[in-house]
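Missing here: one protein chain of the complex. Every other protein chain is in place.
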Amino acid sequence: MKARIGVYKFSSCDGCQLAFLNLGETLLALDELVEISYFAEAGMMDEDTPVDIAFVEGSISTAADRERIRRIRDHSGRLVTMGACATAGGLQALRNLADASAWLADVYATPEVLDSLDQALPVAEFVEVDLELWGCPVDSRQLLAAVRSLLFGVLPPPQREKLCLECKRQQAVCVMVTKGEPCMGPVTRSGCGAICPRFGRACYACYGPAESPNGSALGRRFEGLGLLPEQVARRFLFINSHADAFLEAGQRWMSGHD
Amino acid sequence: MTERGIPMQVEVVERVQESPTVFTLQLRLIEEAQRDAYRFDPGQFNMLYLYGVGEVPISIDGDPDRPELLQHTIREVGRVSGGLARLQPGDRLGLRGPFGRGWPMERLDGRDVLIVTGGLGCAPVLPVIARLMRQRERYRRVAILQGVKHSDDLIWRERYDEWARLPDTQVLLAADVAGPQWHGAVGLVTTLFERLDIDLANSTTMMCGPEPMMVAASRELLQRGAGEDDIWLSMERNMQCAVGHCGHCQYGEKFICRDGPVFPYREIAALFGQRGV
Amino acid sequence: MDGTGFLQREHFGELIRILAGRGYRVIGPQLRDGAIVYDDLSEVAQLPSGVIMDVQPARVHATVTQLPRYFSWANGPQALKPLLFRPVETLWQACRDDKGRLEFSAADEQEARPLAVIGVRACDLAALELQDRHFLQGEYSDPHYARRREGLLLVAVNCTHPDATCFCASTGDGPQARTGFDLVLDELDTGFIIGAGSKRGTALMEDLSLLPVREDQLAKAAVSHQAAREAQTRALPPGDLYDALAARREHPHWQAVAERCLSCGNCTSVCPTCFCSHEREQPRLDGSGSVHLREWDSCFSEGHSYITGLVIRAEPRHRYRQWLTHKLGAWHRQYGRSGCVGCGRCIAWCPVGIDLCEETAAVLGGGHD
Partner (left out) sequence: MTESHNIRIQVPVLARVEGEGGLEFAVRDGQVEELRLSIYEPPRLFEKFLEGREYHEVPDMVARICGICPVAYQMSAVHALEQVFGVDPGAHIRLWRRLFYCGEWIQSHALHIHLLAAPDFTGFDSVTAMAREYPHEVRRGLALQALGNDIIALLGGRSVHPVGACVGGFHRLPALEECRALLERLQAAREQAQALVRWCASLPVPQREQSFCSVALRHPDEYPLNEGRLASSEGLDIAIEDYEQHFEEFQVPYSTALHASLHGQDYLVGPLARLNLNLDRLPASVRRLVDDTGIAFPSANMFHSMVARAVEILYCVEEAIRILERQPPLEPAAVPVLPRAGTGYGCTEAPRGLLWHRYVLAADGTIEAARIVPPTSQNQARIEADLRTSLQDFGLERDEAELRLHAETVIRNYDPCISCATHFLRLRVRR
């Protein structure tokens, strides 16, 4: 029997679902391989049928979201978070650092009607997650490799190594060394293909923290390149600001000392 | 010599569930020429390749005198081992091997033999025991010591009983935590050394299991008179290639896959038990 | 050196053309993204003419000058290693049919042309010899490395402009290339003194428009060899440091380095002798086939020392200690010499400028001579 999958969206930009929708012919091949029972954007609307694998995009930020993610967890075999929003809150988790209700009042007239939690949180804060796919957005290759592994009945190998390793495998020239760019590669998870360094610019950590990230040493290096402590902090408090290692490093730098 | 670079195809002939997480696979090489050529020494290992998932090093624990059947006892701990656990007779997988240096079988003649294992550590010494038992007269006293975390982890109880019935053969079991119906000792495997009935000065020890256990046990044996060249240990490190190229299994100047996995204590004494090496 | 000749600068393109004409894929240095990189070379114009590099720990800066030189720099982040020991390589493939039968096959080979590399340095040659020992001369020889190595043709250029990070003189590997090349060049403003190091090299020389070498040209080359040697300020203590480092396994300096070290693996990636790799599976989506890949890895990564449930070198200080102890100690016992050829790459390309010469000195307690 074909494995059944579902793709569920929460608060996000939709970009990670595109890892499926941009597959081209492979999307048709995937459809042969599995039964997609829920994927609203692609037209599959059966949200309550149990699935073997649930792919979840987006962060959780309302009471309704919270209930929905629990329902999804209950009917799913493996639950996979797809992308920075689902895995670490995403860019919108920046609100967690501020007084979000004041912000809301600021941007529109009748904030009372909003059903919004104060925070945008990763899925794992509410339910158990079997596999986290980092990245903003996730990469299609990464996603397909996960699908394949799960169909083989195993989890894909963890990818926690630093971007620098991928950068060197791609034979990109280090932008920190040649241009003094404050590159986040040394604390960031690989997986994107080191696109930023290959485009001659600093990595901005959209894949989240790597294993043993040394935020102090990197931050000091950034200071050496002319960044102020709060500028260092902002590099950590960006797309994956709610990931522990980045939150911690960012707050340390924000407080002005390392 | 069999092919090292590319796996050979093997078939699962038999699968036995030894405990909730431990299983044994009997494998047979599909190609006859490969089957005929394949020989291994006790203590060597194969790289088992689970299709589409990856390769892992697994000791060969069958009888070296019957290399046509390759037996592997595996604990389900992660990706590859978890996938291997689901294989059934008739399923195919890849195999590269055998690799490494095994136990010093040639040094055992006429000596006392001590086997100390912890956890699943007994798998790599099974072929040794098979040979000891078949040619029992070549060796003097034999002691087999096995320690487990919990008494329920012990597999192969019948085999231990069987070995215990042989002449001049001591079988001692210890569990850190004992469940009901446990007749062995309670504590670390080293607590069994008290009861050893062999002459450590004229013995050869073969040991495998978790590193802290091996460290404690070898230190104790040395104190009790065993020689640094007479304690042999099977070491474990991450292995990718098994041919000494990938660098993962380096242990000081050694490549465990190539120079080991079995080492005499003296060769690794300087590193043994050191953190982070 | 007998059998030398002088190749005028304006004739340098002949070398590229002749090599290409003999079926080689010609690789040479070029300035790209602010560094010297080695890539396909089809004409002289691609060479880094007049490029001068200012190389400091964690800082590399290129300046293009009018200097009539192609090789007035020492090295870049890579040279030979990625050409032979590929950063990512298919080792073999497996297919599975609908009955579950497997078929294994060697990786498809695409590159038919042998490689010719122009602009190889003495340190690169020394590193190549070490990689040869590792990949070819053990019990098992790596067929992928071997295949590319076999046809490899090397045009060495003696170093005239060592970087501030270079210390090949102290490791005994440079700045002058002594063996292992097919041709060796000394660059002067007007052209190149060229000599052969192999039969292939000699044959190549016959096709070049060479002039006889003049005494004053030889003298100039000798002066620049000397100058290149003397310009080096860094050094490593000689010999096998295994025991000395082992004796300092718990030295507090390992932790001091770890506070700075990013464990990013740039040092091992740019090091021409580092050889670690991991293997990875890349199955097709439909499950009908799978590719088994090898990729560069680093002893600075967690996965390097992972065994189920345990990372043996979880702490960065253990990772740095592993790298240095292996490089300067264990290597002697594995391959008969230090794993460092003094190219200084790990110093220049470490994003935080950790300097193995300094760290070694600090661990060994004080300076050295």
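Each chain gets a letter, A, B and C, in the order it is written, and its residues are counted from 1.
Just so we're on the same page, a residue touches a chain if its C-beta (ideal position, glycine included) is under 8 Å from a C-beta of that chain, and two chains touch if they have at least 3 such contacts.
Here the structure is a predicted model, which means the values were calculated and not measured.
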Check: shown chains touched by the absent chain are A
Would you indicate which residue among A:I72, A:A120, A:A146 or A:A249 is in contact with the undisplayed chain?
A:A120
For the chain that's not shown, point to the residue among A:C136, A:V154, A:C174 or A:L225 touching it.
A:C136
What does the interface between chain A and the hidden chain look like in terms of residue numbers?
9, 11-19, 21-22, 24-25, 27-28, 31, 36, 40-45, 47, 61-62, 64-65, 90-92, 94-95, 98, 100, 103-104, 106-110, 113-116, 120, 136-137, 139, 192, 195-196, 198-201, 204, 206, 231, 234, 238-239
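Quick note on the criterion: only the chains that are shown with their structure count from here on.
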Quick one: label the inter-chain contact graph as line, ring, star, complete or other.
complete
Weigh A-C against A-B on C-beta contact pairs and write down the one with more.
A-C
Can you name the chain whose C-alpha mean lies closest to the mean of all the C-alpha atoms?
C
The distance between the C-alpha centres of chain B and chain C, rounded to whole Å, is 40
Between chain A and chain B, what is the gap in Å from one C-alpha centre to the other?
42
Contacts with two or more other chains, residues of chain A listed in rising order
148-149, 152, 157
Listed in rising order, chain C residues that touch 2 or more other chains are 280, 283, 287, 297, 303, 314
Taking the complex as given, what residues does chain A use to touch chain C?
26, 29-30, 32-33, 144-145, 147-149, 151-152, 157-158, 160-162, 164-165, 168-180, 183, 185-187, 200, 211-212, 214, 216-218, 220-221
Using the touch definition from the top, list the residues of chain C that touch chain A in their complex.
32-35, 37, 58-62, 76-78, 82, 87-88, 259-266, 269-270, 280, 282-287, 295-298, 301-303, 314, 316, 348-349, 351-352
So in the complex, which bits of chain C are touching chain B?
91-92, 94, 96, 100-106, 134-135, 138-140, 142-143, 242, 246, 249, 275-281, 283, 287, 290, 292, 294, 297, 299, 303-309, 312-315, 317-318, 321-322, 326, 329-330, 333-334
